[in-house]
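One protein chain omitted, others in place.
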Amino acid sequence: MNQAILIVQCQDQKGIVAAVSQFLYTYEGNILEVDQHIDDEIGRFFMRAAWELDSFALTKEEIAARFQTEVAQQFGMEFSLHFNFPKPRMALFVSKLSHCLFDILGRYHAGQLEVDIPLVISNHLDLKSVVEAFGIPFFHVPVTKDSKDISEETQLELLTAHQVDFVVLARYMQILSPRFIQQFPNRIINIHHSFLPAFVGARPYHAAYERGVKLIGATAHYVTEELDAGPIIEQEVARVRHHNTVAELVQIGQDVEKVALSKAIHYHVNRKILAFRNKTVIFY
Amino acid sequence: MNQAILIVQCQDQKGIVAAVSQFLYTYEGNILEVDQHIDDEIGRFFMRAAWELDSFALTKEEIAARFQTEVAQQFGMEFSLHFNFPKPRMALFVSKLSHCLFDILGRYHAGQLEVDIPLVISNHLDLKSVVEAFGIPFFHVPVTKDSKDISEETQLELLTAHQVDFVVLARYMQILSPRFIQQFPNRIINIHHSFLPAFVGARPYHAAYERGVKLIGATAHYVTEELDAGPIIEQEVARVRHHNTVAELVQIGQDVEKVALSKAIHYHVNRKILAFRNKTVIFY
Amino acid sequence: MNQAILIVQCQDQKGIVAAVSQFLYTYEGNILEVDQHIDDEIGRFFMRAAWELDSFALTKEEIAARFQTEVAQQFGMEFSLHFNFPKPRMALFVSKLSHCLFDILGRYHAGQLEVDIPLVISNHLDLKSVVEAFGIPFFHVPVTKDSKDISEETQLELLTAHQVDFVVLARYMQILSPRFIQQFPNRIINIHHSFLPAFVGARPYHAAYERGVKLIGATAHYVTEELDAGPIIEQEVARVRHHNTVAELVQIGQDVEKVALSKAIHYHVNRKILAFRNKTVIFY
Partner (left out) sequence: MNQAILIVQCQDQKGIVAAVSQFLYTYEGNILEVDQHIDDEIGRFFMRAAWELDSFALTKEEIAARFQTEVAQQFGMEFSLHFNFPKPRMALFVSKLSHCLFDILGRYHAGQLEVDIPLVISNHLDLKSVVEAFGIPFFHVPVTKDSKDISEETQLELLTAHQVDFVVLARYMQILSPRFIQQFPNRIINIHHSFLPAFVGARPYHAAYERGVKLIGATAHYVTEELDAGPIIEQEVARVRHHNTVAELVQIGQDVEKVALSKAIHYHVNRKILAFRNKTVIFY
C-alpha cells in the first residue's frame, strides 16, 4: 500500500493535532497511524502521521506545498514528508567483522528490510565475496592515516553516484570526519559495541571485562561529530558471567549488536525516529 | 494538574482523529497526550486523549453530553470520560501470600500509586496486622465451599459500601463466580503466576518445574468468567536454571509477579488500557 | 587446546566428586572445568569435567576403559567421554524460511561454531543457492504424505554417508517419525517458534496474536516422539505490543528463534547439556 508519512516538530501550542488531522481529512486522507509527543521540559511538540496515498485528494507532489501554506506556516512547524516508495537507498560500511553484515543481508534477502542496498563500502577486502554472493556491488576504499581525506572523498562520490539516502556503519572501524558527517545529518547509523555511555571508544568488550560488569550491551545511534555521543536510537543488553572470556563477551555481544542495529534500521526506514538536539523520539 | 481523559472506540472510518481533536481545540483544550490504534483485521478504531481540565471551556459535567452530540453520535462511538481526580478507589483481595500486598502498599506509601485503598479483603487472617499497620481497614471474609455465595455477597456489599472502582486480586486464591465478575467488567485485575497461556490453573510453578522450562513468568489480566483466560495486560519473565527448586521458582517468580501486577495497576489507573473482545490495547 | 570432556550421571552418593577428580589427578589431568548438580527430588547426580588432553598420562583411547574399571563401576555410573576434536558433524534440515539458516551459516563462516557442516537437507529448493554459496552440499529430499517413509530413509542414508553426529532442524516444517528420532536420541535439536508449553503445534504466532500475549518466545529443545514436548534446552522472549500484526510477530520472533537455537547448538557442541528423563541440566 502506498503511504505518505508526515513528520512534524514545533513549539508546543494548542490546536496542532486538530490542524494536522483536519488537513488530512479535508483531502480525504485515510489515517493509518498518528503518534505525538510533547516534551514538557523544553515545550516541544513532535508528531508523525501516516496515511493512504492512493485515495488521497492531493498528488504526491502537491502535499508539501499545501501543508506548508495551510498548516505549517501558522504554527512555525519544521516538517518533512516521506513516502514508502521508492525504497530508501542504504549504503553499508564494513571492515572485517561479518556478523552485522550477514544479519542485514539475511533480512534483506528474506524481504524484511524495506530498503535497496546499492553498494557496500569497506576499507578491507575480507567481506567482498560475501557481499558479491548477494549480488551487491562491493567497493574497496582503503583508509590510511594519510589517505583519510581522499578516501572520504571517494566514499562520498560513491554515495552520490549511487543516490544513497542513508549510511549504516555495520562495525566499520574508522572514525568519520566532521566534513563527512555533515553531509548526512541524522542519516548515519552506527552500532557501538557497548551500553553507552559506558565504555566509549575502542575495545569496549575488553573494558567491560576489566570492570567485571554482569551485563554487556550494544547501542545504535546517529553519528555526530563527538565520538559515540550522538542521539541514541536503540540499546540492548545480554547477561554475562564471571567465566566468560573477552572472546565470549565479543560473541555474546554480537547478538545484541545485530538486534539493536536492525531495529534502528527498521525505525529509520519507516520514519519512526524524530531527532531533536541529542535525543530521539521513537514511535514504535 | 487536573486532567480529563477520553477513551474512544468505534468502527474505523475517516475523520475521527480530526473530529476529536477539533472538539478539544474548539473548547480550548490543551492536549497532553493523544494515542490511537487501528486494528486492521477487525476494522476497529481506538483512541485515548488527555488534556488539561482547568483551562478547558467546558465544565467537567458538560463534556460528555457535548461530546456525545457533537462527535460520538456521528461516528457511532462508544466512549468513556475520566478525570485524574478524585483518585480511583481500589480494593485489594489477598489470601496468605504477602509479596504482592507488600509491593503495592510500599508503592502506595511512597505516593507512587494514584489510588485510594479503602479496604483489603481476605479469606484468611494472616495479613491483617500488615494491612492495619498501613492504616487500611482489613476485612476477614472466610470462604468455604458452601459459604461461597454468602461470602461473595458480603464482599460485594463491602465494595459497594466503600465505593470501590476496581478490584485487584493480589494472589487471592479463590475463584470468583460469574455473578461477581459481571459486577466489575474489566475492573478486576488478577496476577497469575505463569506466562499464560502456559500453565493455566493451580500450581503453575510446580508445572513449570516439571516441564523444565528455562524462563518462568507472570501474567496480569482482567478477570473474565473463563479461568485465566481474560484479556492480558502485562507479562514478565525471569530466567531460571536446572538447579532451581520449586521453592526457588516461587521466589524468583514473585519478583516478576510484583512488577507485572504493579504495571497493570498503573496502566489501569491512568486509563491507558482499552479492552476489546479478549485483547487489550495499552498506550504506554 | 585439545580437551577431553567427561559426562557422568548416577544415583547420588558420597565420594563421587572425590573419585572422579582423584582419577583425573592420578593421571596428571589439568582440570579446566568441573560442574556438578544433584537433583534432590530424584536423588540423581550429574557431573561434567573438562581437562587438557595433551599433558594427560592416558591416551585418548585408554581413558574410557580405565575410568570404567577404576571409577564408574563402583558407583554404577553412566558416562560418556568426548573430545573437542575432530569437530562434531552437524546436519541442517531446512524448509523455506532462511533466517535460522543464515544465522547459523553466518556464525559458521565467522569461525564461531565449532562444528563441521557436511550437508544441508531440505524438502524444498528455495535455499539451495544460499547453502551452495557457502560451499556446503545441499540435498533436496521432497516429502509428501505418501513418500514420508522413503524420504526419511533417504535422509538417514545421507546422514550415515556423511557421518553426521547430530541434526539441527532450522525451521524444518516436517514432523519426523519415531523411527527417525530413535536413531538420534537427544541428538536432534528443534527450534519451536513459541514459548513452550504455550502454543504447541502449528502456527504459534497466529495463536499468540489471537491470545493477545505481551511477550512472544522461542524454544530450542531435543526432539522426542511427542510433538514439541522434548527436553527444553533454551528459551528466549521478546516484547510485543497491541499494534504488532502477525507478520510483525513473525519477524520479532525470528530474532529470538535465532538466539535460542544458536545457544542450544553451542551448548550441545560443547557437551554442556546433560539430559535426563524430560529435562536438561546445562552447565553454562
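By written order: A, B and C. Residues from 1 in each chain.
Definition applied: a contact is a pair of C-beta atoms (placed from the backbone, for glycine too) under 8 Å apart; a residue touches a chain by one contact, two chains touch by 3 or more.
A quick note: this is a predicted structure, and the numbers were derived from the prediction, not measured.
Trainee: So there's a chain missing from this view; which of the remaining chains does it actually touch?
Mentor: Taken over the complete structure, the missing chain's partners among displayed chains are A, B, C.
Trainee: Any idea which of C:Val17, C:Leu81, C:Ala110 or C:Ala133 touches the chain not displayed?
Mentor: Going through C:Val17, C:Leu81, C:Ala110 or C:Ala133 one by one, C:Val17 is the residue touching the chain not shown.
Trainee: Consider the whole complex, including the chain that is not shown, and state which of A:Cys10, A:Val213 or A:Leu227 touches that chain.
Mentor: Once the missing chain is taken into account, the touching residue is A:Val213.
Trainee: Of the residues in chain B, which ones touch the absent chain?
Mentor: Where chain B meets the chain not shown: residues 97-99, 102-103, 105-107, 109-110, 112, 130, 133, 241, 251, 255, 259, 262, 284.
Trainee: With the missing chain put back, which residues of chain C would touch it? List them for me.
Mentor: 14-18, 21-22, 24-25, 28-36, 38, 239
Trainee: When the complex is taken as a whole, what residues of chain A touch the one chain not shown?
Mentor: With respect to the unshown chain, the touching residues of chain A are 37, 40-41, 195-199, 211-215, 217, 231-237, 241-243, 245, 278-282.
Just so it is clear, only the chains that are shown with their structure count from here on.
Trainee: Chains as vertices, touching pairs as edges: which of line, ring, star, complete or other describes this one?
Mentor: complete
Trainee: How many angstrom lie between the CA centroids of chain A and chain C, rounded to a whole number?
Mentor: About 36 Å, centre to centre.
Trainee: Using mean C-alpha positions as chain centres, tell me how far chain B is from chain C in Å, no decimals.
Mentor: 41
Trainee: Among the residues of chain C, which are close enough to touch at least two other chains?
Mentor: 241
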